[in-house]
Structures are given as structure tokens and as C-alpha cells.
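Of the protein chains in this complex, one is absent; all others appear in place.
Letters A, B and C mark the chains in the order given here, with residues in each chain numbered from 1 onward.
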Amino acid sequence: MSEPIRLFVTGGTFDKEYDEIRGTLYFADTHLPQMLEMGRCRVEVKVRTLMMIDSLDMTDAGRDVIAHNCAEVAERHIVITHGTDTMVDTARTLAQKVPDKTIVLTGAMIPIAFGSSDGLFNLGGAIAAVQVLPPGAYITMNGRVFPWHDVRKNRSTGIFEALE
Amino acid sequence: MSEPIRLFVTGGTFDKEYDEIRGTLYFADTHLPQMLEMGRCRVEVKVRTLMMIDSLDMTDAGRDVIAHNCAEVAERHIVITHGTDTMVDTARTLAQKVPDKTIVLTGAMIPIAFGSSDGLFNLGGAIAAVQVLPPGAYITMNGRVFPWHDVRKNRSTGIFEALE
Amino acid sequence: MSEPIRLFVTGGTFDKEYDEIRGTLYFADTHLPQMLEMGRCRVEVKVRTLMMIDSLDMTDAGRDVIAHNCAEVAERHIVITHGTDTMVDTARTLAQKVPDKTIVLTGAMIPIAFGSSDGLFNLGGAIAAVQVLPPGAYITMNGRVFPWHDVRKNRSTGIFEALE
Partner (left out) sequence: MSEPIRLFVTGGTFDKEYDEIRGTLYFADTHLPQMLEMGRCRVEVKVRTLMMIDSLDMTDAGRDVIAHNCAEVAERHIVITHGTDTMVDTARTLAQKVPDKTIVLTGAMIPIAFGSSDGLFNLGGAIAAVQVLPPGAYITMNGRVFPWHDVRKNRSTGIFEALE
């Protein structure tokens, strides 16, 4: 159970920062390495930042980049941090294009830079789940583990839920 | 995947507090409900505090209490917060006495009350793992998921590791 | 030195929240009471929220409300949380309209809801300064204490600085 995990960073609420001059949110560097350090993570996690975008700006070309990277790396266990709005769409693409690996997408409702973020909880769930689930694409958010084909984000509540 | 989870609290580093008057660490109420709230946990978790002790003070009688409670509740998915020093011993007891349920023990290297605790990461891992693992007893700590029979705590490093 | 302090809340970065659904910043309730609790503040502080706005939206009518409240309350030591962009303008108004009280304006570069905010540091500075300064209007930000007539916010750096 201790083979290395690949972690791809794509942006999302997870990594948003507060711009002190302009009072707005923006992306700088990813917080994932510091989060793994805070979690005292004892499984090797290789972090690579693929992009740093709002998931509303995720395109099919972007999803191809993610799928290509998932297929190309040696690791069979892959965690992806992703904005929540289109996380399900990316999961679907990955399920189709990279069926032989276990891929878990996760994110956060609150930026990590906020003290009360759910991000560390979600990351812990994704790291654990990716090691015990069979190949396929999944979403792990807020204590839930969904296969890609049975989840949607409820836009009015912001909560991920099973289709039925 | 959304059936309720039972969470038993037994103490450990997780729930240690700082006594402002005496400058020592002690136990008060559990932080688990607030942690589930911070994680914006969307699966129902029923919390029950069984004891609030250092795991060095865990006795066979204490383990029997835990095993009895695991067997008695309706939930099949059980997470237990536990001090790290004797977590493996309790996992062994539960594997033998409650073989038909999925039981995940977890803890923390740093009290939750400290800002930089690994507790939220570990709790996220335990909540996710308990929903996808087959019946048996496991330990989820710092990104690792161990079956009860293949783990020990290295006392000099404080790290959980596989036997081989 | 233990007479009560009046704290007027007007909004600003201090009290901005993150909207989990829309991914934007907004105002809800003030965080000041919880901050005073975290600081274990042992001087009585009477909190009143006057408005909850960006300081770019502060009008002369708004400043009149603040000045009126400063004059009307019994307390001689007054702290005001205020957005940084127009904090100096409000300080000027208060210096002219309420010359017989010690009034300290403070704010934050980062919302309190973020874990790494300067807000608690600034609030501690304002609470201490208001008790030892003579009557007049002051700005306390990031370790500096400025009289109202010798301070400006550098818009490009976001830093408060003396005029000369």
C-alpha cells in the first residue's frame, strides 16, 4: 500500500489567495506541499502543477492535458485537485481516457489559505481513497466518495450528491 | 456509499487541550464534532465518546468496552479516534472480536487544538477509507492505510510503518 | 487603565467572508467578539456594529454616523474597525468632530477569516494604544501608530506611511 501517489494540481478554490492590495482572490503557488507536510503524509506524493485555473475556465483542451499526464506518469494512483464547478466533467473524461488507473479528484469549498478550510480533510480522504479503490475515476469531497458516473454538484447548495 | 458512520472517541493526542493556568496538557471535551463541521462532512457521522484517555492508559477492559460498542451499534462502518501508542493493540482486539464490520482507527501526532495538527487530514482519510474497505480492522494515519496485522508504531520515530 | 473601551465596527477587509457557493467575498456578522475572546481580552470592550461596508463605499453621511456615535457614547476610549482605503479620511473627520476623545482606527490587510490575517495583531495594537494615547484620532496598523494628520495609505504598496 505504499507505492507512490501522483498529485496533479489544476487550481480551484483550494489554491486561491487573497490579494492584499486589490482585495480580490487570485492564484499564486499551490499550497499542496505544505498541506502534505501538515498532514505529516508518510506516503510519497509527487506533486506537479498542470494549470492554476478556476474550474469554470476548464476547457476540453485542458482536460486532454490532464488525461495525457495521467496516462503518461508511472504512478497508478493519482489524485487531482480541481475546482468544484466542473469537477464531474473532468472525472468523466478521465474515466474514459485513463481507465486502467485509480484517479481521485478532490477540491475545497473554502480556500486553504483560510483557516477554516475543508481542504485538509478532503485531501486526507483523497489520499486514503486512491490507495484502496479499484481503477476508475472518483470524486472525494467532504467525507463522501463517489464514482464518476454517480455524482453531480448541486449548484444551489454547492454540495456534491449521488444521482439517485 | 452514504450509510451513516459511527465514530467512537477514546481520547489520545487528538483531543488534548492546553491548561492555561498550569501549562500542562489535559482532556476536556472532544473536538471531533467541530472537525467534521470544518471538513463540511456530508455523510452522517454519529459521534459517541467512550472514554478520554492517553492510549498508554488503555487496558484490556477498555478494549472490551470499545469492542462491545462496535458490535452493538447498528452501523457497519466505524471510525475510532485513539492514542497512537497502543492503537495497534486495540486494532488487533477489534479484528478478532468484531470481524464483520469495517473499523478504521486513526489519531493525531499533534493535538487538534494546535493550528498545525495532522488530525483533520487523518480524519478525512479515516472517513473515506471506512466507506470503501471490506470488513476488518485498519489503521489510517498520515496518508497510509494499514490492515491491523501489518502495522506497528516505530517508537523512536513516532511513525506507523508496515511490518515488512 | 481599566475603564471600558467602545469598539465600533464599520466593515472593511477585517470582516470579509468567503461565499462557498459563489466563490466571492462578502460581509456577514462581525468577527470582533471572537477575536477579543481569542485575545483573552481582560478590559471591557463594548462592541457595536454601525455598518458593514467596503471603505470605498464610505460616504460623508457614513462618517457623520460614526462621529455621532463616538460623541454620544459614554466611553472616552474608542476603537473603530474600518476598511483601509479611506481610513485616513474618516480619521480626519473624527479628529475634527470629536476632539475630546481618544479614537484609534484599525483594520486588516487580510480578512480575519483567513488563518494568516494580521487582524489580531492590529486589534491588539489598537486596544493597547487607545488606553495610553492622549485625546485625538489615530491609525494603528501593522505595528505603526500614526496621528491622523501624519499618515497616508500608499495605494501601490498597500502600506500606511508617515507623510514625511
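The criterion applied here is as follows: a contact is a pair of C-beta atoms (placed from the backbone, for glycine too) under 8 Å apart; a residue touches a chain by one contact, two chains touch by 3 or more.
Model, not experiment: these values are computed from the prediction.
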Contact residue for the chain not shown (choose from C:9, C:66, C:103 or C:127): C:127
Of the residues in chain B, which ones touch the absent chain? 13, 16, 18, 20-21, 23-25, 54, 109-111, 113-116, 155-158
Missing-partner contacts on chain C, residue numbers: 1-2, 35-36, 38-43, 45, 109, 115-118, 120-129, 131-133, 140-146, 159-162
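The definition used in the following text is that only the chains that are shown with their structure count from here on.
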Per-chain Cα centroid nearest the overall protein Cα centroid belongs to chain A
Rounded to the nearest Å, the gap separating the Cα centres of chain A and chain C is 38
What whole-Å value do you get for the distance between chain A and chain B if each is reduced to the mean of its CA atoms? 25
Two or more other chains are touched by the chain B residues 115
